[in-house]
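Right after this comes chain A.
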Amino acid sequence: MSGGDYLAAAYLVVLLVILVYVVIIGLKLARLDRDLSALVELARRRIEAPASMQEEQREQEEREESRVG
Partner candidate 1 sequence: MERGADPRPARRAVDPLVAVPVLAVTLLGTAVGLVFFFAPVDADQGISQKIFYIHVPCALTAYACFAWGAWKAYLHLWKRTPGADMESYVAIHQGVIFGALTLLTGSIWAKASWGHWWVWSSRQLVLFLVLFLFYAAYFMLRFSIDPGPARANLSAVYAIFGVALIPVSFLAIRLAEDFVHPVVFKRSGPAMTGSMFLTFCVAWAGILALAAAFYHVELAGKRLDSRVRELRGLLR
Partner candidate 2 sequence: MTAYAGDVLTLARKDLRLELRARDTVPAMVLFVVATLVVFHFALPAASGDLAAYGLLWVALIFTSLLGLVRGFAAERDQGLLDALVLAPVDRSTIWVAKALAMLAFLALAQAVALPAFALFFAGVSWETVAGVALADIGICTVGTLLAAMAAASRTRELLLPLLFLPLAIPIVVGGVGASVVEEPGRYLGFLAVYDAIFAIISWASFEYVVTE
């Protein structure tokens, strides 16, 4: 290997480290995206849940009344 080859190798190593870093950031962003989507889903269910829970409660009370009554 000539001097120029070693020079290229050295700069290539630095470039590779930078690119690997970019890949790692990409993976992290993907994971954050997944986590946040899951949390959005959780929040949506939490908001709809009280509303649907109230409906279920009302339905249950009506059923009990019709049985008793």
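Candidate entries met the following condition: all candidates are chains of the complex that A comes from, given by their letters.
To be clear about the criterion, a residue touches a chain if its C-beta (ideal position, glycine included) is under 8 Å from a C-beta of that chain, and two chains touch if they have at least 3 such contacts; residues count from 1.
Being a predicted model, the structure only gives us computed values, none of them experimental.
J.: Check each candidate in turn (1 or 2) and state which touches chain A within the complex.
T.: By the stated definition of touch, the match is candidate 1.
J.: In their complex, what parts of chain A are in touch with candidate 1?
T.: Checking each residue of chain A against candidate 1 gives 1, 3-4, 6-7, 9-11, 13-14, 17-18, 21, 25, 28, 32, 35-36, 39, 42-43, 46.
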